[in-house]
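Here the complex is missing a single protein chain, while all its other protein chains stay put.
In order of appearance the chains are A, B and C, and numbering begins at 1 in each one.
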Amino acid sequence: MEETRYEAPTTIAQAARLLAEPGARALAGGTDLIVQMRTGRGEPRLFVDVKRIPELASIRLDAKSLWLGAAVPAALVVENRDVARLFPGLAEATDLIGSTQIQGRASVGGNLCNASPAADTVPALIALGAVCVIAGPQGERRVPVESFATAPGKSVLAAGELLVGFELPLPAPRSSDAYLRFIPRTEMDIAVVGAGVSVALDAGGVCTQARVALGAVAPTAILVPAAAAALVGSRGEDEALARAAAAASAAARPIDDKRGTVEYRRKVSGVLTKRAAAAAFERARGARA
Amino acid sequence: MARVFFSSGLRRQVGGAESLELEANDVRELLAALDAKFPGFAAQIGEANAIAIDGEIIPHGEALFERLRPESEIHFLPKIGGG
Amino acid sequence: MSGNDGRTPSDKKWKYIGTRPIRHDGLDKVTGRAQFGADYALPGMLWGKVLRSPHAHARIRKIDVTAALALDGVKAVITGRDFPNVASEAAEGGEGAGDMADLAMNVIARDKALYHGHAVAAVAATTARIAEEACKRIAVDYEVLKPVLSLDEALAKDAPILHENARATGHEPLPKGPSNVASRREMGRGDVAKGFADADVVVEREFRTPMVHQGYIEPHAVLARTGQDGRAVVWCCTQGAFQVRAYSAKVLGVSTDMIKVIPTEIGGGFGGKTTIYGEPLAILLSRKAGRPVKLVMSREEVFRASGPTSGTHVRVKLGATRDGKLTAGEAVLVYEAGAFKGSPVTAAMMTVFAPYKLANVRIEGWDVVVNKPKVTAYRAPGAPMAALAVETVLDELAEQLGLDPIDLRLENAVHEGVQATYGPKYRAIGFVETLRAAKSHPHYKAPLGPNQGRGVACGFWFNAGMSSSANVSINEDGSAVVVTGNPDIGGSRASMALMAAEELGIPVESVRPVVADTEAIGYTDVTGGSRVTFATGMAVIEAARDVVRQLRARAAQIWSVELDAVGWEDGRAVLLAEEKNGHEPLSLAQLAAKAANTGGPIVGRAALTARGAGPGFATHLCDVEVDRETGAVKVLRYTAVQDAGKAIHPSYVEGQYQGGVAQGIGWALNEEYIFDKSGVMENAGFLDYRMPVASDLPMIDTVIVEVPNPMHPHGVRGVGETPIVPPLAAVTNAVQRAARVKLAELPISPPRLLEAIDRSA
Partner (left out) sequence: MKIHVHTRVNGEATEFLCTPERSLLEILRDELQLTGTKEGCATGDCGACSVMLDGRLVCACLVLAPEVEGRAIETIEGVAKGDQIHVLQKKFLEHAALQCGICTPGFIIAAKALLERNPDPSEEETRYWLAGNLCRCTGYDKIIHAVLDAAADLRGGAR
């Protein structure tokens, strides 16, 4: 039987070296990795616990952006005042990850690296225009969140690379975001559909910029420019929301599975886009001018 | 004369009767009387059944020695367990 | 009943029963000390692991265990060939226990694997990891067969056959030759055709419900130690230690005295732990290895390889006159048994119309095998799915007749003296009382908002009797010990102690209730069938009364009077004569202190097969709100009204009502086994099986109606099962009214409801 190892590096360079070894997997909260292991979907030969690396374990605010370390547990993200104030949609998406217990461990970085199309924080991050900072043997590179996952369970990370964290550009005046997901129960489910929306308004309350992202309706979370275009120029009236909803439904390319049908996911993509957009408008109107 | 009732499933065994009156002091005698009239009946009412005498449901084995009154009403039931 | 007084339950003033003491096992359970199935360990213990079939239907050509045995740390490997052939005979236990020969083949496959997850081999090794690795090295040569995964597939012409040599039993017409029909039965009376002809309104509907699991939180666990003499001691979490002993002995071909079963604390069962799975495997592994073996199922194994309850297809037709009198009822109930015969369809046939006066009924029940796990009892086995059909049809009749749904039910509700659709006449029952209590409950009058709806539904369960033993012994200081053989699954120790306290006249805190192993108490049937408080309680009462007789005899001896001259009042022996001659009453403690000098220790015993189980009826009210854009359903309010006969410990009676409701809501809205085309369950975990979580439910109001069961000395009816019977229909009726749709299938998942809403729009 194969021997497994566990390492807990304290620098990015050490982590990158370890992650270059065959069978190595980064361990942050472990809420996906350990479940995959226990349900027979492969056991790593080397666990690289990245939680002791300062860059991955911190949240920092500077003049231009907010830094969100990849391994910060969800509970700390939700409790962070800056995140709640600046990115309420991301806070609500993070708060939807699993149970209280799961939030004590699961990280936003892990949520993205697992590359599930249904990850709750990913549409919220995409809506915010967040950028991934990736470190590896060749140094650092930056990738927009929407380009990170390439297929279910697959990402742009090469051997030896690790996701260090996210840069979230600070919101423009009169802008805000929202995230909604649909699950059959009230908690403890994987999103059947998730919708993240961010909007920026001018002084007259007209939308000047928008981003709409959907989760669980395609092999990866997707950015839906057509839905965003429907919002731009509007004040969030029902008619504009309906057009955004129709665009979202049209952009959804879901599958039938145990969690929902194609037909259902298409419809609910529109419903959630509409509702999340309405919430984002409402918040933006109340946001700092 | 005790009155025995037959559910539709059993009725074929007894020539279609919904109920019959029979002379019997206890369930064993009753079953013997039924078996004499309708050969194979007692076997059909096997261990997997229960017998209700005047509304009280009694497992088959234990019911055999149960005394019957002239006005007794007897039903044959499947035995019920539970969860 | 042979009591020491002739008073009936209803006119008696109770002192202890009906109060709410802290349960005796409570402290251990809130501090983590209580030991459940997987909490036991022994020196030198090995870890067992089961290799399960990756195919839903396959012939097993050959099993090669050489590579597994060669692995360092592996101490024993067993397959079906290590077990004797077991003769066909009825297995006595929970509902649908089935046949011993089938049960043996369910424990481990022989020639054929009949569902995905069917045990094929088992390993014992020094660590769980090695045991798992060894399982991977067992080579099984399968001939994969086409699986049968639904009732329609099973009954189709040219369907693959699970059991080639089996033939359908029951009432003609039956399939000729091999088929997947295990049995077909009919029940009924009166003239159904005439009954429907007499009706002004007839409603007929079909429903489908999926296979669902009991969902107990504790996976099956067993620890077995077998000596050189072949005697085994088994620790396991079970609803019936005596069933584990009996079944395991049969499966292993040994006599009953070779196995001692020590029931551990049990983390839920709901019927699912009335049979055996790993117990014989652990015993045989420990015999082969000469060391103790612990075998614990994973959650995934619990879903794939223990016994859920049937998927069903039910058709119900009811006719009524304009003023709401039911004239005839017809039901066709088709139930999945899983891989072996024995669905709860018979119970469904008996319960389907049981709450209603119906002179003309025809009921047909089919027991059908499919390539899915063999079903096991689940709380009121078979009844909820049948009630779903009847209660939704009644709701539709009420709508069509313009009647209040409770009034329609009151018009037709059974009561004492009415002949049940399953045969005998009811004795005292409390169905009408539950309907009246529901109708006058504030819930029933509360206003509803937009997209909200209220559902009413009723339910019935027989409650079982079966066999129980009890010992009550008096300690030297006048405290007492009550010993029974029923694992305490939900507070039954407290109920046993309360009943003993009532009879003995001592505080319930002075009574220690104990759950004994199979060698320390007489035979006792399962903790199930809502029978523990009723039947085992009856044994405890008899044993306590035996103690009281002995105590009176001791007092008579001390006072030099006849036994009949001594009464028992409030925990004291009293001289009944007017002239006391200075004989002050003797308390139980005083008599206990003199026991050694008046004839020895005082121990009361009872062993009985309980008669007179009183049927339990319930009426439930459910309010929901529907999101018309997503199909989401939120349960806003729920009230469960049920006749308990007499609630011994009202808190745990309420708990039974609430727990049954929660399970029923889950069944109605989200729970289901989802299989892929090859018969692999796709949602074998709590994440995707979707049982209700705390935020899914409102508070669940309860109303305990008490119409004493005249056949029980304290008036008790079983209460555990009835609560799961109405919720499927209560929720469905509420959703149908809220969303203005008609539904024909559970669960009412959001996609299914949204589709129905869009179709109706």
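What we mean here is this: a residue touches a chain if its C-beta (ideal position, glycine included) is under 8 Å from a C-beta of that chain, and two chains touch if they have at least 3 such contacts.
These figures come from a predicted structure and were not determined experimentally.
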In the full complex, displayed partners of the excluded chain: A, C
Contacting the left-out chain in the complete assembly, out of C:35, C:169, C:597 or C:760: C:35
Selected from C:80, C:188, C:219 or C:240 as touching the chain missing from the view: C:219
Among C:616, C:655 or C:708, residue touching the chain not depicted: C:655
Sole contact to the chain not displayed, among C:418, C:603 or C:693: C:693
Residue numbers in subunit A that touch the chain omitted from display: 3-6, 8, 27, 29-31, 34-35, 37-39, 43, 47, 49, 51, 73, 75, 98-102, 104-105, 186-188
For subunit C, the residues touching the chain missing from this view: 20, 22-23, 25-27, 29-36, 38-39, 41, 129, 214-219, 265-270, 296, 298-299, 489-491, 649, 651-652, 654-656, 658-663, 685-687, 691-697, 699-700
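One rule holds for everything that comes next: only the chains that are shown with their structure count from here on.
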Graph class of chain-chain contacts, one of line, ring, star, complete, other: line
Farthest-lying chain, centroid of Cα atoms versus that of subunit B: A
Chain centre separation in whole Å, for subunit C relative to subunit B (CA means): 27
Rounded Å distance, subunit A centre to subunit B centre (Cα mean): 69
Set of subunit C residues in contact with two or more other chains: none
Subunit A, residues touching no fewer than two other chains: none
Contacting residues of subunit A [partner subunit C, same complex]: 1, 38-39, 182, 184-190, 192, 257-261, 263-264, 267-268, 271
Contacting residues of subunit C [partner subunit A, same complex]: 129-130, 133, 298, 300, 629-632, 669-670, 674, 682-683, 685-688, 690, 692-693, 695-696, 749-751, 754-755
Interfacial residue positions of subunit C with respect to subunit B in the complex: 90, 93-97, 170-172, 185-189, 214, 270-272, 274, 346-347, 349-350, 362, 377-381, 422-427, 461-466, 526, 528-531, 609, 611-613, 711, 718, 721
